[in-house]
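Part of the complex only, each chain left as placed.
In order of appearance the chains are A and B, and numbering begins at 1 in each one.
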Amino acid sequence: MCRWIAYRGETTALEHYVTEPSHSLIAQSIQALESTASINGDGFGLGWYGQHAEPGLYREIRPAWSDENLRYLCRHLQSHLFFAHVRAATGTAITRANCHPFACGQWLFMHNGFLGNWNRWRRRVEALIPDALYPSRIGTTDSEAIFLAMMGAGIEQPLAAAATVLAALSDFVNQSDPGDRFRLTAALANGRDLYAFRYAVNDRANTLYYSESERGIVVVSEPIDRDKNWVAVPENHVLIACAGERARIVPLFERHREAAE
Amino acid sequence: MCRWIAYRGETTALEHYVTEPSHSLIAQSIQALESTASINGDGFGLGWYGQHAEPGLYREIRPAWSDENLRYLCRHLQSHLFFAHVRAATGTAITRANCHPFACGQWLFMHNGFLGNWNRWRRRVEALIPDALYPSRIGTTDSEAIFLAMMGAGIEQPLAAAATVLAALSDFVNQSDPGDRFRLTAALANGRDLYAFRYAVNDRANTLYYSESERGIVVVSEPIDRDKNWVAVPENHVLIACAGERARIVPLFERHREAAE
């Protein structure tokens, strides 16, 4: 079911968040505590923004816990906005192309969850991807398809794009009786702003926490230490961490958002 | 552009055809002679039939020349019908799921060639795959999509299924002006019978040879030695090597086949 961490803030070496904490993502790869899969050993990935316009990616199919390259990179890469992800596959192949994060242009996306009965809905979800973006579908996961569908739904307005796609996916799974389960806990970024979604249909949402300080914000599937103050993101809400602003949480869907404002 | 070998005949250790010949497939992985890509180092695969109803597969993304597992397996696996393939990727990811051969039920398929402008035609080709077989699309290559389209076109009549799919693909590439190039040199088997196709549209076909003896038949992208008598399969023809029969060659398309009979 995967575990992940996203960071936005002062430029820092990735190791301070990915490898060093007492319950770091690497530790979670071999023993997660709040996940249905305690072992997340089906590959991993890093995505980060630097001086180049597009983000960097390092993805590998080996377990994170034994990858010496990962330790070197986390020590040497510095970034103001980065993602890290350890994977527990739910049916699709163990390939680099199926490891998170996914990159498209300046955008990064990663995901924890699943779309129940993926083989039934796969074609419909893939049909949400516009032709122009279909060449970017280099893997076969539900996660990548959802990302590319969001890209095609007007990613410049990330909340609206996400709401559009999640509504469509919710419709799909509700067409079965009983409805298929759908859980999505995802992070999205464009190099400046960071969005984290917690959503579920016909099921409980996966856990999602964040901790904010003067230095920046960390968003995680489960807390990486006991030192920081971890706040749970409510179900069906999105955490918005724009550059230069305090993070805020809003309901995922427009009508709820309007009511909340 | 890939190189491959297919064998049907007396049960034999794979090594006699895959690793031992002077210009074996392993040698071709590092220096092919009749291919546009002299190096076929983007993964490889074995597919073979044994006592189990479904074929076995061994696919790996490393170059064939340095894989010690491959040498052990070729020495120890014995089969009356097997495929081996070394890959030179033409754009899709280097993953096991994109390595040949592909298996579906009792069928094996492998391919050398390409469908020009794959990103333009990919969705149309994938649309040829029936819903029931779409879960078998675990990779992203044109080759696997063509195979599954053939499966869906009535694979029990392999020549008709192949003709149907190749006609559809030819229509696609001819919709561009000038027509996109399309080359397919492929092997297909069901555990008893072996079919090898040599076809091209808007281009010359890739080379395809076979050698038949009392012991069986070997079909290759390029000759693996100078000892045997290698016969070229004509363009736009299919080699049919049914169990218990001498091999024969017929034109790929029905109207030609009728004329030939």
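As a working rule, a residue touches a chain if its C-beta (ideal position, glycine included) is under 8 Å from a C-beta of that chain, and two chains touch if they have at least 3 such contacts.
The model shown is predicted, which means the values in this text are computed figures rather than measured ones.
Displayed in place are 2 chains, all sharing one sequence; the entire complex defined by the structure file totals 4 copies.
Rule of thumb we're sticking to: only the chains that are shown with their structure count from here on.
In this assembly, the C-alpha centroid of chain A lies 39 Å from the C-alpha centroid of chain B. Within the complex formed with chain B, the residues of chain A that make contact are 92-93, 95-97, 119, 122-123, 131, 134-135, 137-140.
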